[in-house]
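One structure is given here, and the rest of the page talks about it.
All protein chains of the complex are present and in place, except for one that has been dropped.
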Amino acid sequence: MSDTSTQPLLRIEDLQVDFATDHGWANVVNGVSFDVAPNEIVGLVGESGSGKTVTSLSILGLIPQPPGRKSGGHIWYRDKDLTEMPPAELRKIRGNEISMIFQEPMTSLNPAFTIGDQIAEAYRQHRGGKKKAAMDRAAQMLDLVGIPNASRRVRDYPHEFSGGMRQRAMIAMALVCDPKLLIADEPTTALDVTVQAQILELLSKLRDETGTGIIFITHDLGVVSELCDKVVVMYAGEVVETAVGRDLFVQPKHPYTEGLLTAMPQLGERGEQLASIPGRTPEPWAMPGGCRFNPRCKYTTDVCRSGVIPLERLGDGRASRCARIAELTLEGAK
Amino acid sequence: SGGSSSTGKSERKAETSACPAYEKGTNDPSATFTWIYSVGNTSFDPDKITTNNSQMYLYPIYDSLVHIDAKGNPEPMLAKKWSIDGKSMTLELIPNWKYHDGTPFDAASVKANLDRHRAAGSWNEQALSDVTNVTVVDADTVKIDTANGAAPLVAVLASSAGMMMSPSVFDDPNQALTPTGGSGAFTLSGYTPGSKVEYTAVKNYWSPDDLRVAKMVYLVSGDDNARLNSVISGAADTTFLRASMYDPAKQAGLVVCEAPSLSSYQIALNTEKSEFSKKEVRQALNYAIDRKSLAAVTNGFCEPGGQMYPESYFASDPDLTADKYPYDPQKAKDLLKKAGLTNGFEFTMEVINLDLYQQLAEVIQANLQEVGVKMNIVPVEINKLADDFSVSKTADAQMSEQKAESDPSIQIESYYIKGGFNNPGNWSDPEITKLNEEGKAGATTDERAKTYKKLYKAAYDAVVPDIVLCHLTTPFTMNKKVMGVEIFADATRQFRGVAIKK
Amino acid sequence: MSTPNSSTQAPLVDVRGLDVTFEKKELFKKARVVRAVKDVSFQIAEGETLGLVGESGSGKSTTGRAVLQLVPVAAGDVTVAGQDLVALKGKALRAARRNMQMIFQDPYSSLDPSATVGASISEPLLVHEGMSAKDARARAVELLELVGLRESHVNRYPYEFSGGQRQRVAIARALALNPKFIVCDEAVSALDVSTQNQVINLLEKLRTEFGLSYLFIAHDLAIVRHISHRVAVMYLGHIVEIGPAERVYNDPAHPYTQVLLSAIPDASPYREKSNRILLKGELPDPANPPSGCPFQTRCAYVMDICKQQMPPMTSVDGGGDVACHLQTTGPALAGSPLGDLKPTNPAGPVVGTGPEDIIETTVGAEK
Amino acid sequence: MSDNNEAQEPEIVADAAADETSADEAAIGAGEAVAPQSQSIRTIGLKRFARRFWGNKLAVVASVVLLLIIVVAVAAPLIAPYRPDEIDVVNRLSGPTVQHWLGTDSLGRDTLSRLMYAGRASLAAAALAVGIAVVVGVPLGMLAGYVGGKADWLLSRAADVLMTFPAIVLAIAIIAATGPGLTTAMTALGVVYSPRLFRIVRSSTLGVRAETYIEASISIGTPSMTIIRKRILPNILSPLLVQISLLLAAALLAEAALSLLGLGVIPPTPSWGNMLGRGFADIRSTPMLVVYPGIAIALATLSFNLIGDGLRDSFGRETRKGDK
Partner (left out) sequence: MLRLFGTRLAMTIPLLLVVSFLIYSLIVLVPGDPAVALAGQNPTPDQIEAVREKLGFNDPFLLQYWHWLTDAFHADLGKSLFTGEDVWSSILSRLPVTLSLTFLALLLAAILGVALGLVAGLRPGSWIDRLATVGASVGVALPYFWVGMILVLLFAINNPILPATSYVGLTDNPFEWFKHLIIPALSLAIAPMAVIARQTRASVATVMTEDYIRTADAKGLTRKRVIAKHALKNAAVPVVTVFGIEANRLIGGTVVIEQLFVLPGLGQLAYQSVFARDFPMVQGVLLFTAALILLINLIVDVSYGYFNPRIRKA
């Protein structure tokens, strides 16, 4: 396992992001903090709309503005604050030292250019050199991510690739400049389990071989459990729990995490009642006071309904944003 | 420019003001004269043209046997003399002239031309239909025999029917676009159909006094504004004006001159249709129309009229002025009542789909409405107008501009005689029919004038199914260098003898 | 717990030798024929749920739609409640539709956005029962309550509902005519886990209450395991394995089933991590399928015969059938558990080193 | 399992209740009271539409302007100071005077009155043309889009052929064949525009046809005609209405162009187009005769366009992000 005591590669500090909506400014990321060390895979989980993508986009300053805005916090890459960096400098880091893989493999590649061109482009942007050399590099990268016949397929257009191949091409593009940090936003959600397995394998091999730090975003706890060194659980724009290794699955420290874990269907018996968390994630412009999870939480008492509930450190790299965590014993995965 | 300048409007009267005359010795013989007109040519072969206007493009190339001057008087041309003897006419030709292709101009070639002109399918067939025989008397003399009288021939021979073309190119279809067998002062040196015709003067023209420029260019532009602009900007020397361009031309400091023409606006009625067979109805219409308003709409370029031609023309009755039909709605109503149409009636009039005609029609429509007659206006294009009124005979009435024919008899036959092209109702009056024959046989102009005076009186009495509204005057405009332009009463646009100041 | 009554009488749904082809015509080119479903046979008893799993593009949806005669059937027989559907046309077919309904994957596009949910639920009632609008509405309210929504929802438009609620509306519509058989095509795939569970629970409850049969199509194997009595695995238009859920999950007989199962990530901190088998390459082009066994190009145990002959369906110990040469002609392998086999494919899967090859690795184990 | 049923009920209700608030909020906007249950479906749908349309100020202003134009045109006989054909040749081509606020034309008719009356012909002409296009294009478009196959192929090719001519050229050719006049000119335009509507309807129908809810209706056994009427038509209505309003604008321009050439509305009936044509002849002396009708056309066209844009924006389907 990676050594987390060294200086982190990336440190997110109290990140705040708002979006303009019909209902005014809505706070969609609220005080998110966590860090990523080299050679570490950090899993970022949560239901749809919990702010995972927005958090990850903030790192590279890719929040669409308007309607979004960063209203607070810092993102330290090594000793530089990415949020304060002039755009030109930030562009030198993007795709070079920090790169990103997006959720939708179908739409994240430009349909008008060949795969090779799009990979080579990133390489030439940061490393310069002849087009030919960059194309060779692109073919090499495609080969690395397991596309057969890579030197021929660099000339293909995205629509000539299947979903899994496109996602691999995206990975190739992200890796072409040997980044120090890779942000993978649900890279497998749209894919079949068999293809997902291939990609997970690829990422973990990559970490092992190059020591790249990875932020892996997903809503599938199974994937997190298999891949990640550290887990950050988000709910309604806030980090509600963090944990190292598989501790989270043995004993969650937040009712929301418990809800997620117990709701996972098991490969066991058929026909049992499946558990679920009632209700839905609140709309960002109508966040409940107190604990944001309180309307859906079965342990809610009055303490949960008002005031600010802090993310409390519990030792062992664990933290929880639950006012009653001291009194509760929560159920983990089966 | 303000809106007030043209509001002199109805006060303006048609007038005659001559264009600057040629001043001897002041011209530049190497100059180019440029004329700009509204429609283009249809052929350069006098027998193949399809519109009257096309003749304009032929005059520079082909000389005719007779020339009709601007006022309508015959003058010698390729025939230096002629005599009329009842039904035949003898012409004496000019000597020593050659067609442009070198073929000599002689009596044989004149006979060949006349025979070709009157052959079936020629544009001139109708005009020469009375001719029965052409004989070569000697090398310089030709005799023409007619069935009904040779008098009308004089004018006819001044039109395309009298134009002379080299017999050696008779069968060449290219003459339509590139004429080489002309007999006139110019040869064609450039042609862009629909937009530009270029003429170059011939060497040693037989009548050097009538040739004072080296080149002539005829431009074509259908837009009034455009033509005026061309003259203002110097792209052209001369153009004719429509009413609305008169003031702007004056304001631009151009020379403006004006002369009466033989053209008139008129409404032809199909007596088989609607209520037009009744004389009272026709009379009522004449009284119901306010001719002064119409004249005002034309800005004073159309003088109210009461007969086929203006009183100044030899074929007219000087007593029949527009005052014979004063604007009198009450009288019109009474006449309609007399015809048993107390509640009026309804008919449809086709008009040429040009703006001015429609405006006139609208005024007439308003006039007729006052006496209880409902007139519907259907604008159609000029070709269809003839088709509907004269051939398929579906139209009740039509309003158009009647342009002068070479001889009054042609127009009379068309409107007043049974079977006439513009008489779809086959209306007729025995007196008019008789006088028409008489007019065609008249030996001299004076003699004929008397006959026609009677004829038009008869036409007034019988109330012919052809309501003459007004007689047009033609204004021209030109820059100050142009000399010797004449405005031809018969609306042929001829520029014989035109000159440009040095 | 109620069990489906099987074997005693004729199955409710009987599909035999089903073939579906799609033809794509192009100018100046030979028409591209895609045999999306090939020689598929299965039966579903009254009250039984058959799970249908497989990779994207393997023909699951097409099978479901063909059973309901929503796509033209090229060959084969489909009998539902004793009625041969393939022979039916026009009005008779429309009448037969009351016995069978469908719930679709996308809860957003399966409801008419410009009609109220009440109108959507009433549609089958108006078409088949000839009910008056008022009665249909009353029945729609009953149905809404049955699926856990309320009367006040009846006049709302779909956009006013969450995904889970919409799926309930779709279920209410499917139930309107008291059908015997429902095809659920990825009915819960688009939902968050928690909502997905609620819908699954509802489907189970309705099945036991009304004795419904389901053809449950999904790619989430855990969910299929949870809801199905029997499971069929599709690959490239073929059913490669079918059998009781218990047996298929615990003791897969087809190498492909084995791959699928091994690929499921598991969050449980208590279970042993199984060896993950990675699949090589892509699903072959269905317009240009490989010869012999459809899985032959990616199979770890491929033999010569696999490249030539389509393996026949043979029955497996523990119930069900499988189409795999390993179970018949494989070198003394018939019947033995797949897990004990050593991969034989010398060309790729085992020996290869690049990630494009199948690598057998231990994933997620403690490092 | 039956034992668990009891436990399940409250859970579902809780879910539904939680949804209720947010659903209502999306429907009528935060701050507004929750709609009473008795409120009809239409009002909720219309309300959302109205709220969005109202928010589009340009479209609202355009609607008011258009309404004004229509009212003036309809009420012209009541409010116009003169009859449109009241000729007064003596006072022709006058500038603005106390009697004639906008002056007179070449026959001395009151320009203001004529502008008012002209609205009738121009608007009626546009409506007629688009009406014909709708009658021809919409059913055929739905048929082609829904049935597909040979019928679609044939109809689409026919549309291609018609689209090969610029609208005005084809209209001129048709008018040359049938003669000018409001009805023939607008029939010609209607024919020319029908392929445009056909295409939009066809492609919208194809889009809707591919939606799962159509397959759902088919799977229910709903007859095709019912599906077309009750499922397809309401769902293609928004692009259709948008297209119609844009087409009305185009028809208004085309009417003007044709009348300008003397092929449309026949004088003395005034239309903005033929007024423009007449005015151009007198542009040197009375330029305002060109200016007024042009402004009228531009204003009406602009209104139709802006309303079309407004409709497009307001019809857009309500989507709720982050709501899977």
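By letter and in written order, the chains are A, B, C and D; residue numbering begins at 1 in each of them.
Keep this in mind: a contact is a pair of C-beta atoms (placed from the backbone, for glycine too) under 8 Å apart; a residue touches a chain by one contact, two chains touch by 3 or more.
These numbers come from a predicted model, not from an experiment.
A.B. asks: Can you say which of A:27, A:96 or A:167 touches the chain missing from this structure?
C.D. replies: A:96
A.B. asks: In the complete assembly, which of B:30, B:83, B:192 or B:426 touches the absent chain?
C.D. replies: Among B:30, B:83, B:192 or B:426, only B:192 touches the chain that is not shown.
A.B. asks: Of the residues D:73, D:167 or D:200, I need the one that contacts the missing chain.
C.D. replies: Only one of D:73, D:167 or D:200 touches the chain omitted from view, namely D:167.
A.B. asks: So which bits of subunit B touch the chain we can't see?
C.D. replies: Residues of subunit B in contact with the hidden chain: 1, 40-43, 48, 50-52, 120-121, 123, 125-126, 176-177, 192-195, 220-223, 225-226, 229-230, 233, 235, 353, 381-384, 386-387, 390-391, 405, 410, 413-414, 420-422.
A.B. asks: In the full complex, which residues of subunit D touch the absent chain?
C.D. replies: Residue positions of subunit D that touch the missing chain: 58, 157, 160-161, 163-169, 172-174, 176-177, 249, 253, 256-257, 260-261, 276, 280, 283-284, 287, 290-291, 293-294, 297-299, 301-302, 305-306, 309.
A.B. asks: To test your reading of the contact rule: which positions on subunit A touch the chain that is missing from view?
C.D. replies: Within subunit A, the residues touching the omitted chain are 57, 60, 62, 64, 66, 87, 91-96, 99-100, 102, 104, 107-113, 118, 121-122, 125-126, 157, 159, 170, 173.
Note that in this section only the chains that are shown with their structure count from here on.
A.B. asks: If I average the C-alpha coordinates per chain and also across every protein chain shown, which chain's average lies closest to the global one?
C.D. replies: Smallest offset from the overall C-alpha mean is found for D.
A.B. asks: List, in ascending order, every residue of subunit C touching at least 2 other chains.
C.D. replies: Those would be 1, 162, 192, 198, 201, 204.
A.B. asks: Within the complex, which stretch of subunit D touches subunit C?
C.D. replies: Answer in residue numbers: 1-2, 5, 8-9, 11-13, 15-16, 19-20, 22-24, 26-27, 37, 39-41, 44-45, 211-213, 215-223, 226, 230-231, 234-235, 237, 317-320, 323-324.
A.B. asks: Going by the contact rule at the top, pick out the subunit C residues touching subunit D in the complex.
C.D. replies: 1-2, 65, 68, 70, 93-98, 100-102, 104-106, 109-116, 118, 120, 123-124, 127-128, 148-153, 155-157, 159-165, 170, 173, 190-192, 198, 201-202, 204-205, 208
A.B. asks: Could you list, by residue number, the parts of subunit D that touch subunit B in their complex?
C.D. replies: Per the stated touch rule, the residues are 85-87, 89-90, 92-95, 103, 106-107, 179-180, 262, 266-268, 277-278, 281-288.
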